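For this depiction, one protein chain was excluded, whereas all remaining protein chains were kept in their positions.
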Amino acid sequence: MERINQRLGALSALPVVLFLAAGFLAPLIVVAAFSMMPQKVFSLANLPDFSSYAIMVKEGYWESLLVSLAMALAATLILFVICWPLAFAMAKVFGRFTLVLTIGVVMTLFVSENIRLFGWVLTLMKGGLIEGYWRTWTGQSFDGLLYNVPVIIFGLVYVYLPFMLFPLAQGISMVPDDARQAAFDLGANRWQIFREVELPLAAPGIMVGCLITFVLTAGAIAESKLLGGRAVIVISDEIERAFTYGQNWPLGSALAVTLIGVVGTLAIFGVSRIDLDAIMGRRR
Amino acid sequence: MNPSKGGRIGLYAYGILILAFLYLPLISVGFASVSQARYLSFPIRQYTTQWYGQALESDTVSDLLWISLQVATIVTIISMVLGFFGALAFARYHWRFRRLYQKLILLPIFFPQSVLGLALLMWFNAVGITPTWHTAIIAHLVWIAPIATLIIAIRAYSFDPALEEAARDMGCSTWQTLREVTIPLLMPGVISAGLFSFLLSWGNFPLSLFTTGADLTLPEWLYAKMVSGYSPLVPTVGMLSVAASIVLVVVAFAVSMLTTRFKRNTTN
Partner (left out) sequence: MNLVTPARLLDEKAGVSHSGAPPVPRAMTQTQPILRIVDLKKTFDEFTALDSVNLTVDDGEFLAIVGPSGSGKTTLIRLLVGMEEPTSGEIWLKDRRIDDVPANRRPTCMVFQSLALFPHRSVGENIEFPLKIRGVDAAQRRARALELLDVVRLPQHYYDKRIQQCSGGERQRVALARALAFDPEILFFDEPLSALDFRLRKMLEKELKDLHQRTGKTFIYITHSLEEAMVMSDRIAIMKSGGFEQIGPAEEIYAKPKSRFVAEFMGEVNLFHTRDGAASIAFEDVSIDPAVAKARGLSPEFKGYLMARPESVRLLAAGEVADATADGVIESEYLLGSRMQYLVRLASGYKVTVELSRENRVSWEPGARTRIGFDLDRAHLIQEA
């Protein structure tokens, strides 16, 4: 059986591995190669140099990276705080309502994030849902709530909420009720139970949730463009602009490699510490 | 130990609040789509369904729908197949490189999609492929096939490996075990993976943006219209796209409910 398992395992992994090798790893190698090309070339048939990285440092592109990372961190922390009580309730308190919530939240994932962010524009803009009705009812007008940094973070929190919520709920459901009840019985209060029992036992879920949220928000672009009106320029925006307006693939690639380097290291570090089998509920 | 009655009510209220928060922007879009005014401003004074009529008659919109539909359908079929086998390797079989493989599957999901789209664009350029909606299928699959794999893997984890061993013990060949036990038991997972694949592909924007070349999918067109100035068709087409997703989900639910009921009736 184990020999069959070995063979079947490798065989059934083959299609998706081949596909990812061609569609994921190969493009990454191309990006890395392009990042070492001279400025504004569109082919890899040139002598490599590091001019793109030099420009990146000299012209302050790294500031965009810092902005993106800072906003990602803020969004991740806010999401953790917002999602924990709900995730806890989904795992331990709600019965059928968990299913309703799950379906409700998953459904939003199927709507293009553009449309949802556009909805926020319509809601928050001057003359939008909030300001418009406020004006009608109170007679007072105020400027729209858009085009600043907090609204970008708000957008990130909005779009990536499911990516924090579900891993957290999964993590919390791994905390046995017995352990919580035993801690309570032994005299722990609600906060102590959270810190001493739930947090460590739900750690895998917390880690997955925070990691995926941070990584995805660090590379997010639509929130700053649609809601932020470029109040700040995020790194993905810089990358896209280098490719489109700048027509400078090597610079765009260098920026992309830097972003991938930061979030990729985090992702690989985090992923390698997670026991996926345990999180996803392996039987044996 | 468990929250008091007040605490429970508070948590329910919180859950409803979060749901409301998630759906509020869609309500705005919905209102906007039935506003008569060419330049939207709340509160809405006159309601109309004319934009829906226009959208449905528009050739542009039907082209967009057709391209999005083709991409999503092909992505769905391929990711169900890749995901099925991928999930077996992920969850079911013990093989040497399983841990490494699991990480490879996760990486594309943990990856900024816009960067992935650009990387694919350069890759297509490097190997001399002109991007069209066909290449967008590949781009979508890089992200969606791993998700489908995970969804099916969850199902694969929850079934007892002894079932396959028992089938073998009773004389099944590898292929018979797959057909008689593995596929029927994983089927619910495969179907929900298919549903996810379709809907995620249907709504995807960042990957399509760089990989469709001259073709446009629905979300791309919406985005282009959003940034280049308001068009009353934007909320309308947006709502149509959302409606299509909802219809699909409702149909899927209804079918699954009916089949379980049918099964129960025929065996009792």
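Going by the order they are written in, the chains are A and B; count residues from 1 in each one.
Keep this in mind: a residue touches a chain if its C-beta (ideal position, glycine included) is under 8 Å from a C-beta of that chain, and two chains touch if they have at least 3 such contacts.
Owing to the predicted nature of the structure, the values given are computational and were not obtained by experimental measurement.
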Given B:Leu19, B:Leu107, B:Leu185 or B:Ala224, the one touching the chain that is not displayed: B:Leu185
Absent-chain contact - pick from B:Ala166, B:Val227 or B:Met257: B:Ala166
Contacts of subunit B with the absent chain, listed as residue ranges: 160, 162-163, 165-173, 176, 180-181, 184-185, 267-268
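The criterion applied here is as follows: only the chains that are shown with their structure count from here on.
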Centre-of-Cα separation between subunit B and subunit A, whole angstrom: 17
Subunit B residues touching subunit A - in the complex, by the definition given at the top: 1-3, 8, 11-12, 14-15, 18-19, 21-29, 31-32, 40-43, 81-83, 85-86, 88-98, 101-116, 118-123, 125-126, 138-139, 141-142, 145-146, 149-150, 153-154, 157-161, 165, 168, 174, 199-200, 202-206, 210, 218-219, 222-223, 226-227, 234-235, 238, 241-242, 245-246, 249
Complex contacts: residues of subunit A adjacent to subunit B: 1-2, 4-17, 19-20, 23-24, 26-28, 30-31, 34, 42, 44, 82, 85-86, 88-90, 92-94, 97, 101, 104-105, 107-123, 127-129, 131-133, 136, 158, 161, 180-181, 184, 211-212, 215-216, 218-222, 225-226, 236, 239-240, 243, 249, 252-253, 256, 259-260, 263-264, 267-268, 271-272, 276-277, 280-284
